[in-house]
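This is the structure I want to talk about, given as C-alpha cells.
All protein chains of the complex are present and in place, except for one that has been dropped.
Our next item is subunit A:
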Amino acid sequence: TIRFILIQNRAGKTRLAKWYMQFDDDEKQKLIEEVHAVVTVRDAKHTNFVEFRNFKIIYRRYAGLYFCICVDVTDNNLAYLEGIHNFVEVLNEYFHNVCELDLVFNFYKVYTVVDEMFLAGEIRETSQTKVLKQLLMLQSLE
C-alpha cells in the first residue's frame, strides 16, 4: 500500500506531494525534508530502496527529479519501482517530453494523472494506452 508519493528536485523543492495517509501539515513538511535527506545522498551503486521509519521508500531519479513512493515494508519493491517508471512514461507522453517546468505549471493536471494510475494508495490502472486515452479525453472537455 502506498503511503505517499513525492516528486522532488535535487534542491528539495516539492513538485508533487500526494498523501494516502492522514498527516498534519507540520508532519508532511517533516516527511518531505526527511525523504529528501535520505534519497539525495545515495548514488547509482545504491539500491533504489531505503528503509524509512516503519516503511520504505522506493525511488528513482530522472534527470534532476526524484520520484519517491513510500510503501509498507512487505510490499513488492520492483513492482513499485516499475510503477514509478510507468507513471513517468505516461507523464512524458502526456506532456510531450516532460520536464520539471511542466509539473510546475500544470500541477493541477499532474494530480489527475496520478489519480488515474494510483488511487487510495493502490495501483488503479497500469495500461499506458488506457490512461493516455482517458487523459486525452479529459483534455478535450471544457
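Keep in mind that, in the parts below, contacts are C-beta pairs under 8 Å (C-beta built on N, C-alpha and C of every residue); 3 or more make two chains touch, one makes a residue touch a chain; residues count from 1.
As a convention for this text, contacts and distances are computed from a predicted model.
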Check: So which of "AP-4 complex subunit epsilon", "Palmitoyltransferase", "AP-2 complex subunit alpha" or "Aminotransferase class I/classII large domain-containing protein" is the UniProt name of the chain that got left out?
Finding: "AP-2 complex subunit alpha"
Item checked: Residue ranges of subunit A at the interface with the undisplayed chain -> 3, 14, 17, 21, 24, 29-30, 42, 45-51, 53-56, 72-74, 76-79, 81-83, 85-86, 95, 99, 101-102, 104-108, 111-112, 115, 119-130, 134, 137-139, 141-142
